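Quick one: the structure is below, questions incoming.
Apart from one protein chain that is not included, each protein chain of the complex appears where it belongs.
Naming follows writing order (A and B), and every chain is counted from residue 1.
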Amino acid sequence: MSEANQKQQKSQPKSEQRNTESDRKQQEMDAATSQFGSQVQDRPKPDGIEDDSPILRFEDFSIFYDDFEAIKKLTVHIPRGEVTSIIGPSGCGKSTLLNAVNRMTDLIPGCHIKGKMELNKEDVFATGMDVIWLRRRVGMVFQKPNPFPKSIYDNVAYGPKLHGKRNGDDLDEIVERSLKEAALWEEVKDRLKANAMSLSGGQQQRLCIARALAINPHMVLLDEPTSALDPKSTSHIETLLGQIRGQYTVLIVTHNMQQAARVSDYTLFLFEGEMIEFNRTADLFVNPDKKQTEEYITGRFG
Amino acid sequence: MSIQDINPTILLLVTGLVVVLVGRVGYRMTRNRTAEIADGGEELRSTPDYYGWYALVWMFLPLLVITILVAALELTGVMSVPGLWVAAAWIALPALILMPVIRSIRSDLNARILVERVIYGVLLSAAMVSIFTTIGIMLSVLFESIQFFQHPSVSVTEFLFGTEWSPGGAFLESAGRGTEQGTDADFGAVPLFAGTLIITGIAMLVAVPIGVLSAIYLSEYASKYVRRVGKPLIEILAGIPTVVYGFFAAITVAPLIVKAAGWAGLEASYQNALAPGLIMGIMIIPFMSSLCDDVMSSVPQNIRRASYAMGATSSETIKQVVLPAAFPGIISAFLLAISVAVGETMIVVMAAGLTANLTANPLAEMTTVTVHIVDNLTGDQAYDNPQTLSAFGLGLTLLFMTLILNVVSTIVIRKFRMRYEGD
Partner (left out) sequence: MQDKANLKKNRKEDPSHEKKSPPADSWEAQKEHELHHLEKRRRREKRFKAYTLGAIFIAAAFLVFFLVDLIIKGYPALKQAEIRTDITYSPETIDNIDQAFPEQVRDLVSRAAKRRLTREAKVAEIRIPVHYDENTAKNPESAIHPIQITKADMPPWKQDFEAQEIPKKQLIELIGERGFNRIQQNMKADPSLAGSVREEWLPGSDLLQGFMHGATDLKKEMMETAVLLDDADHLQMGFDTGKYGTEGKTVEEWVLADSHVDQYLKGYDFMKPSAYDNPANAPISKEKAARIDRLHEEGKIALHFNDYFFLNGDSKIPEVAGMRAAIIGSVYVVGLVFLICLPIGVLTSIYLEEFAPDNLLTQTIEVNINNLAAIPSILFGVLGLAAFINLFGMPRSSVLVGAATLALMTLPIIIIATRAALRAVPDSIRRAGFAMGATRWQVVLHHVLPVSISGIMTGSIIGIAKAIGETAPLIIVGLVSFVPDAPVTPTDPTSVMPAQIFSWWSMSLRGFQERAALGILVLLAVLFFLNGLAVFIRAKSERSW
């Protein structure tokens, strides 16, 4: 973790210049309220909400595929500014749950929900909710790297451009910032116009992370982001997750328990669509409340 | 009544009957022989059926090859063999061959190898038919074209760059009266090329936007149900014969255009380029649409998901992600569509004109390469007349154009497919 901090410090000076006074004020507030004071950043939290209310609030939340109940009456509060991982055996509904956060489940025919999910106190599935606006607030990274067949630059700038940023200088700045946050800048800064398909798999996945960060999301969703990558690229990505910790609220689905233990502050254990346990990662792994959790993390099933 | 007078149909029937009979007997006898061997306790290399087929191959295959050769000689007029001889050979020889074949059958003879080899040979020769077709088209067009270009009143440069097409004087010239009449035959094909190009251009202006947009609707927006209805609806347009389109263009659309032009104060010919162009465009819509649909569907779904997850609307996803990704495929479809338009014949034969006008006015009469191929090959001119031969020169140009378009489009689409192969 300390190594990650050092790296983080290196990338700070440039962004510092952009800060206004109110930003700084806010940092102080952050520093006061954050449980991880040592990691408080010099940038505002992207979601702009300063209190400690949970970023995601599930109340009796269920997801159905036609008649099949994939998530059963989930009630849990995901804390703001932390990395939360969702673990569980295959088919337990972790990806479904993740996809529901930015309503990507809308694209799946036959998929519907019951109950309530609030993102930043707004009901995600309310009738008046604008899906496009919602998704613009949430960054998402998929299992397989899926860069657009465009240049590296255009990949990162895609989101901001969509959402109305056309100013070249601003875009340059966003692209550089996002690529740095995704720890890809050094590798690609000389060939931003190159096609993204020419990158290696690990680089492509980091590009996808940069692309997700470029829209200043309230929340970043990672759907098994390293399952298609080699160990080296995986460790790259875990390192960068450590770096953006605290700046973004991260929700990560993984079925690699070591990964969950390494990168997350909180862990949610799902089994057959039901939440078995939700706790601080350290507590859950060292001292699980439930027997099922223990059996799972000790590898007795799954 | 001499033996030569036998009705060929009867001869064919009798021979056929005998051949079937002899074949059956041969097959049975060979099988029986193999059964004997098997009963003797020896293990056969192949199943008995294969021995039967083995005998049939020996009995008839050499004969078949010889007959085909004889037929070829007959057709090309090198020599003539009476049909009676051939029939006699077919009746007598298989029976003669049968005996040594049956005697040659032993348990260690692997009949399957020969039979499978013959099957392979038959399959390969069937596959070669398409190669011969291509070679045939190329040779037939090429040979006559060479004759055309060697004709004293024709030159390649004039053909490719000349702007005057009036082959009418050609027959006078070939009668040695060309100069005295002062009617010189001109074979400058530029007006034909230009007409083809303009009509093709009009067709593309119709087909490309409608084809691409309808493909977008069908592949990105339409519900399953709408897609099930909409796709065949567009495909209907592809199933309509071109002669029907030609009739419609000439009888309905052209007069409408003349009327509309008159209403707008313009003068349009009844053989204007607009009518065939528009209708050809309609004809190409399904072609364009289904090719674009294919390439857009092969753009991987996860790229679309990434775009939606960024908060893009459908149209933004299509315009900024799907279309650019599918662009090479769309270009390839575009090239193929051009090649269809350039080679289309009936619509222009019926709705475009014959006069070679070099103009850019779509309301004026225009003519195309294919129109003149048809016109020159259906007239009552002698076959070796330069006017007739000019059809082959035009045919060669057409073949060349479409081949290039096809090859380029194949290369483009292959690159496109390779890019997404991993997904």
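What we mean here is this: contacts are C-beta pairs under 8 Å (C-beta built on N, C-alpha and C of every residue); 3 or more make two chains touch, one makes a residue touch a chain.
The shown structure was predicted, so the numbers you read here are calculated from the model rather than taken from an experiment.
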item: Visible contact partners (per top-of-document touch definition) of the missing chain; value: A, B
item: Per the touch definition above, residue among B:98, B:185, B:218 or B:412 touching the missing chain; value: B:218
item: Candidates A:110, A:164, A:231 or A:299 - the one touching the absent chain; value: A:164
item: Identified contact with the non-displayed chain, of B:22, B:204, B:234 or B:366; value: B:234
item: Selected from B:258, B:309, B:391 or B:412 as touching the chain missing from the view; value: B:391
item: Absent-chain interface as seen on chain B, which is shown; value: 75-76, 112, 116, 119-120, 122-124, 126-131, 133-134, 136-137, 139-141, 143-144, 209-214, 216-218, 220-221, 230, 232-234, 236-237, 239-244, 246-248, 250-252, 282, 285-286, 313-316, 318-319, 336, 339-340, 342-346, 349-350, 370, 373-374, 377-378, 383, 391-392, 395, 398-399, 402-403, 406-407, 410
item: Interface with the undisplayed chain - residues on chain A; value: 18, 20, 22-23, 26, 44, 47-50, 130, 132-133, 136, 162-167, 170
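In this section, only the chains that are shown with their structure count from here on.
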item: Between chain B and chain A, distance of the C-alpha-averaged centres to the nearest whole Å; value: 56
item: Chain B contact footprint on chain A (complex, rising order); value: 102, 104, 107, 132-140, 142, 144, 146-150, 158-159, 162-163, 197, 208, 211-212, 215, 221
item: Residues of chain B touching chain A in the complex; value: 300, 302-303, 305-313, 316, 320-321, 324-325, 419
